[in-house]
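My questions all concern the structure below.
Shown here: the complex without one of its protein chains, the others still in place.
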Amino acid sequence: MNASIYPEAVRRVRPLIHSITNYVTATDCANLLLGCGARPMMADDPAEVAEITAASDGLLLNLGTPSERSVRSLKLALEAATRKGIPTVFDPVGVGASAFRRRAAAELLAIGTPSVIRGNRTEIRTLAGMIGANVSTSQNSCTAAAGVDAAATDCMSEAEVGFVCKEARALARACGAVIVVTGEIDVVTDGTRTACVRNGRPEMATVTGTGCQLTSLIAGFVASSPKEVYEATVAAVAAMGVAGEIAAERMTPADGNATYGRYLLDAVNRLTGAELAARARIEEIEGTGDET
Amino acid sequence: MNASIYPEAVRRVRPLIHSITNYVTATDCANLLLGCGARPMMADDPAEVAEITAASDGLLLNLGTPSERSVRSLKLALEAATRKGIPTVFDPVGVGASAFRRRAAAELLAIGTPSVIRGNRTEIRTLAGMIGANVSTSQNSCTAAAGVDAAATDCMSEAEVGFVCKEARALARACGAVIVVTGEIDVVTDGTRTACVRNGRPEMATVTGTGCQLTSLIAGFVASSPKEVYEATVAAVAAMGVAGEIAAERMTPADGNATYGRYLLDAVNRLTGAELAARARIEEIEGTGDET
Partner (left out) sequence: MNASIYPEAVRRVRPLIHSITNYVTATDCANLLLGCGARPMMADDPAEVAEITAASDGLLLNLGTPSERSVRSLKLALEAATRKGIPTVFDPVGVGASAFRRRAAAELLAIGTPSVIRGNRTEIRTLAGMIGANVSTSQNSCTAAAGVDAAATDCMSEAEVGFVCKEARALARACGAVIVVTGEIDVVTDGTRTACVRNGRPEMATVTGTGCQLTSLIAGFVASSPKEVYEATVAAVAAMGVAGEIAAERMTPADGNATYGRYLLDAVNRLTGAELAARARIEEIEGTGDET
């Protein structure tokens, strides 16, 4: 696939992305959206979310720091987005961490199907379990509820990729969304097509909200290429990983995770389609392998 | 006017600024206030805002990420500030984006008159329309509700300055506040005096919350020079623009919007009165021109 067209598309289209998100990563996500060429709009009150979603080009639903008020807003916004037919991207932050989050996610998925769901392996497995799409012969070595930023890179080695692809495909088919599982290797699938992306750096797990940021980037890419949800998602996953690599190349010995976080956003802002195409390591997997 | 005295005044007075603001830009606004020499105090619950405002030197009211709770707090705080007679600065973030925000703004303006209102052109026009101060022969080419950070630089060219000045003066007279309209050129007016400020850089629109930050800087300047609201506001607008220029001069090819945002805050922190006076491009407009 030609990943290079998506960074250019978002800069041309400048989609307005309504983001209902958490207060820990909101600033960085807004800056990532501006940096990639999209226009962020943060609003999370039931009194206005439907109206704002109706004026937007894409909707981002993030489950971090949830409250009853924000969960009500997530649902109202998803309804409005479904009515309007704009792309929606769901980030089930820490969904395994509490019954409250699991219930919120279940209620949300009962209202509509997001275009894309992105989570780490624990989050995606929790959703799969809820929706009855879990794959029984688990080889999972992750501990549940390990913190939202925790261990993003710990949970998927090359040996496990096949199993994770199978899990992701099962969930994609069961719920109809493109599924993204992030880890050392990232997996993207629409249930039929599957891609493994081998970009990124372990330093990304030392900055809070890089998962939320990726979800924001997916929202920007998908909202500006709404007929190619799967392709735009794969491109966004690769773009975030490439940005992580570029950021790592700038680091000096005194720099730590805060500077790395700035460089990461800088790299998203500067990334061209050509650079993405040159550096993306996307492996498109033939066949599902599940039925054989 | 002598803009140089205001950065020094805020460092001498160290005003305590009670900020009721949104969670997307709160951190940067707090750092901007600390950086310019003021002392930020963030608190947004109806249970305490009146008490905190009563102990403050200035009040900042920001309409971003509003909730019923925060709107109640905005009103209670404005009441307390009016009673105490301290300067108040209102930022009607995205007021055109929802009926909820328009209603909140209307209720707020019914309670008291802020010393200063700062918005982009769409926001100021929305307020003017609400208050019956809109200028009918519109040459406005902005689209409404274009996102809170969006297109700050798109909406005012040299050709439109005269019209924007007229709009701003009409609103200033109708509501009694100093009005600031920010864009490629910034306009400040108290209804009689008007200034155009031609500082700033397009990069400022790539960082979330630079509008909120300017409003914070105005609050700091005005709270430390409360008898010169118009002059201190003009100085703050120029200071923010100059900081934007200084930040741009530090950028290297790998730097993007995140680093630019840091440099912008750094520049506010480092800005001296002498540097402001040397770089400010303030045009004071003689006469209103409206009545002729």
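The chains carry the letters A and B, assigned in the order they are written, with residues numbered from 1 in each.
Keep this in mind: contacts are C-beta pairs under 8 Å (C-beta built on N, C-alpha and C of every residue); 3 or more make two chains touch, one makes a residue touch a chain.
Not measured: the values here are computed from a predicted model.
Engineer: Out of A:Thr82, A:Thr113 or A:Thr208, which is the one that touches the chain we can't see?
Structural biologist: Result: among the candidates, A:Thr208 touches the missing chain.
Engineer: For the full complex, which residue in B:Met204, B:Ala236, B:Ala267 or B:Ala280 touches the chain that was left out?
Structural biologist: Counting the whole complex, the residue in contact with the absent chain is B:Ala267.
Engineer: May I ask you to list the residues on chain B that touch the chain which is not drawn?
Structural biologist: Interface with the chain not displayed, on the chain B side: 14, 16, 23, 26-27, 30-31, 34-35, 39-45, 47-48, 51-52, 55, 69, 246, 250, 261-270.
Engineer: By the contact definition given up top, give the residues of chain A that touch the hidden chain.
Structural biologist: 22-25, 27-28, 64-68, 94, 97-101, 145-151, 205-209, 254-259, 261-262
In the analysis below, only the chains that are shown with their structure count from here on.
Engineer: Provide the C-alpha centroid distance between chain A and chain B, rounded to the nearest whole angstrom.
Structural biologist: 34
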